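Every protein chain but one is kept in place in this view of the complex.
We call the chains A, B and C, going by the order they appear; numbering starts again at 1 in every chain.
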Amino acid sequence: MPKLAYRDALKQALVDAMREDPDIFIIGEEVGRYGGAYGVTKGLIEEFGAERLVDTPISEPAIIGTAVGAAMAGMRPVAELMYVDFIGMTMDQLCNQAAKIRYMFGGQIGVPMVLRTQGGTGRSAGAQHSQSLEAYVMHTPGLRLAMPGTVYDAYHLLRQALLQPDPVVFIEHKSLYAMTEEVDLSVPPPAWGKAVVRREGRDMVIVTYSRQVHHVMQAAETLSQAGIEVTVIDLRTLNPLDFETIRAEVEKVGRAMVVSEGAMTAGVAAELAARITEECFDYLEDPVVRVAGEDIPISVSVELEKNSVPGPALIEDTVRRMVA
Amino acid sequence: MPKLAYRDALKQALVDAMREDPDIFIIGEEVGRYGGAYGVTKGLIEEFGAERLVDTPISEPAIIGTAVGAAMAGMRPVAELMYVDFIGMTMDQLCNQAAKIRYMFGGQIGVPMVLRTQGGTGRSAGAQHSQSLEAYVMHTPGLRLAMPGTVYDAYHLLRQALLQPDPVVFIEHKSLYAMTEEVDLSVPPPAWGKAVVRREGRDMVIVTYSRQVHHVMQAAETLSQAGIEVTVIDLRTLNPLDFETIRAEVEKVGRAMVVSEGAMTAGVAAELAARITEECFDYLEDPVVRVAGEDIPISVSVELEKNSVPGPALIEDTVRRMVA
Amino acid sequence: MNREARVAHSRKSNSDLLAHYTQMQRVRTFEDRVGELYLRGGSAGSMLHLSIGEESAAVGVSAAMRAGDTFTTHHRGHGIFLARGADPNRMMAEIGGKETGYCRGKGGSMHIADMSLGHLGANAIVGGGIPAVVGAAMVAKRRKTGAVSIAFFGDGAMQQGILYESMNMAALWDLPAVFVCINNQWGMGTRIDQATKATRLHERAKVFGLNAETVDGLDVLDVAEAAARIVDGARTGTPGFLAVDCYRFFGHGRKDKSPYRSPEEEAEGRAKDPVLYARQMLRDSGMPLTELDAIDAEISAEMDATIDFTMQSAEPANDTMFRDVFAPDQPEPEPVRTRLDRVLARE
Partner (left out) sequence: MNREARVAHSRKSNSDLLAHYTQMQRVRTFEDRVGELYLRGGSAGSMLHLSIGEESAAVGVSAAMRAGDTFTTHHRGHGIFLARGADPNRMMAEIGGKETGYCRGKGGSMHIADMSLGHLGANAIVGGGIPAVVGAAMVAKRRKTGAVSIAFFGDGAMQQGILYESMNMAALWDLPAVFVCINNQWGMGTRIDQATKATRLHERAKVFGLNAETVDGLDVLDVAEAAARIVDGARTGTPGFLAVDCYRFFGHGRKDKSPYRSPEEEAEGRAKDPVLYARQMLRDSGMPLTELDAIDAEISAEMDATIDFTMQSAEPANDTMFRDVFAPDQPEPEPVRTRLDRVLARE
């Protein structure tokens, strides 16, 4: 099987989708000539031209607003936000406009756009370039939210996002771009909105997504050597949220933990823990435990950055203590 | 005891604080000559002048940014955002700047500003003027968050907010402005960050804040007539969060519900439910139940608006079913 | 133009003027009825913004538009939508929050839209609808539809940064986009010169590379002419900006009594009445008053009917609440009650 990088899987998804659908175009800072700050769109301008790789001024609010208008006018924009950290400038266009247009206008029209961006720690990029802000999006009615953790999902979730009738926020992880996997992209993907059980075990269910899938899988390996077997659920999309898969696994195992890189308080981990508790209470031997980002800004210091978010050691240690 | 309106208590807090601290000034749209969209600052310009009631152009991002700069330069701005719904335009200044400055700069300086705004339903103001967006704020490290539900708290929390060394987001509820209460403002307030138990009962603990305090209290009255006694905790501030009060009550009663007007998914109710479950699991007979806003935009239609958020009937009914 | 030249001119373009007058009178009458609906407690929404005094902007610019053109408006957009051909019944019903309204009662006055007429939506966020026209213009250009896309907004929005980002993009990409500022001198209680020193608004657009003009809104023919220049320019690749000077005759919202401005100022402002002005021009050019009265009466009847239509329309059913958050083929968000039923059923 060929080895493919996460970055290249994303690019492949864009290329394949753009070949099929002439209405798709990419709009954002440095997406064309430069090829994207993380190289995802490198070379695309040669095939698709400047009309479909629209390099913009540094005007995030208007980039998102332009995409909203283009989507309403019948095309399918992929708006790129170089860092999810810049979402704060665009949340009016994203949350008051894109997310609400179909509803406010009584179903007359949708906003089929994809907002591609990337987040997370791992490159010592400091407080304004390292955040995991998916909770803002998950909390906003009307937005879909996909967060691929694997190369295969980078490709297929992006393809699926580009078929959605509603706005999708698609958040990549900056530390995964260079990751390669042996993948066969021709294997049909799970339906949009379905979680995947990456590993099954009897001792604990761990629900996670994006880069933390790898931290969890790494911890799971180590734990397995010590005889502790965990189930790992990779959510893939946070909206739709595939709660049925979570329920099924938690009911089997009776113990759950959620792992998220976002700040713990009022974050994604809170939602998942609350939901699991509500729905599976009688199956739970222990409270659902949250392992998540610290409630602090991210430091530029490499060590402090690393210690601000969950890593395999903390996950492993927490499982051991829970299972003990 | 004199009757005072929520609106007037807020005004009184501003007046008293501004008399004491010449560094406090108010900056925002229509705060001066007009007296505020909801009349909170009416008449203040006569006493304090245009220098301390700064009417601004309609430029929300720069209003917040200006307040950040003024706070760093040594004054204490009260920036007003006419509706919390407009926070999406300002989240870069609020969350990337105000919230992180002290941390990024290694503790050299803080940003002692108050962002006063209002949210919630009840005036049929439509999807872009009726939201409860406190979860965005609660999720962002570095921000304080106060949400007064009573006239007394409107006064005292605002006074306390104006003494904080760090940025405070202060969210009033648009449906409470005209509410009056008999209050004695001279009674010393609980310490900043402390929750208040508004009612004690043996059957259920309900944790809530802002306008939902009244819905919950109303339900509690009715339930009491049916012999069901609930404890009602009014959080008053969501950051700091007074978890010790919650813990103490939940451990006594063994059953908890959280009520929030914000959209349920990944909202404040999720955080509270997750936290209570984590910390009080062995005391819980039932899962912590969330009663919160629907995961939909708010309609302008009066009926649909009302049905989009928790009301006394739903709260009462849920308690009955849980306690049954 | 001086008065004599104007009379001569309006004789020439009498039929245009009559059409404009009729549209303006429809807008004005509709707005009167909206106020009535509000006072009868029939309007949904605590916020209601009337465009009385601004009719020439709506009608004059609309005259330069074609079928297929798209537009967005601000919160004071009834007139523009009507001028573009909206059904006043469905408009009034939407303002009343009824299921027969354009948006099935979910949007109301500030969130009204009609894709079939190119109305991409009113907006309750000052400046919020501006960048969408950049996107729509981009699509029009790429598909060579010949359409333009126009953002209508107030003088208050001139101080929102997103306007400059949008105008810059439109200029950079030579888009068929137009930015129309309806300068009614006030943004709530803030007079334009209390919001900016740069009160020659079109200069700001010019510096970004747009065709830009300011026109006095008193005479709808002037507005129509200026709009034709600007809109045609955009159609052929140079985005434009037009400021229409007018006056907000009444308060910001229906209840606002504008204590922040003087009676003298209001009297002076209301003297610049584009509807009355067009009426006088028509009369001066020989049109019998009886004919004008007949037109007015017809419009009055048309607009009266909108109130009845609205009062007789049903509220949206409660189960429509979860509809249209996502596309119809998607599952609706789960209601809190359903969730609670499941959670509570365990016991």
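Rule of thumb we're sticking to: a residue touches a chain if its C-beta (ideal position, glycine included) is under 8 Å from a C-beta of that chain, and two chains touch if they have at least 3 such contacts.
Every value quoted in this text rests on a predicted model; they were computed, and no experiment measured them.
Considering A:L163, A:V197, A:A248 or A:I296, the position touching the chain not shown turns out to be A:I296 (whole complex). Summary of contacts with the chain left out: across C:S109, C:N168, C:N211 or C:S258, the touching residue is C:N168.
Of C:T196, C:Q280 or C:S300, it is C:T196 that touches the chain left out of the display. Touch with the hidden chain on the side of subunit C covers residues 159-165, 168, 171-172, 195-198, 203-204, 206-209. The set of subunit A residues touching the chain not shown comprises 29-30, 33-34, 37, 55, 57-62, 85-86, 89, 123-129, 264, 286-287, 289-297, 299-304, 307-308, 310, 314, 318, 321-322, 324. By the touch rule set out above, subunit B reaches the unshown chain at residues 51, 54, 56-57, 59, 61-62, 64-75, 77, 92-93, 96-97, 101-110, 141-142, 144, 165-166, 240, 278-279, 281-282.
In this section, only the chains that are shown with their structure count from here on.
Inter-chain centre distance (subunit A to subunit C, centres taken as mean C-alpha positions): 39 Å.
Centre-to-centre spacing of subunit B and subunit C amounts to 35 Å, using the average Cα coordinate of each chain.
Residue numbers of subunit A whose C-beta contacts span two or more other chains: 61, 92-93, 96, 103-104, 141-142, 278-279, 281. Each of residues 105-107, 111, 123, 125, 128, 161, 325, 333, 339, 343 in subunit C touches at least two other chains.
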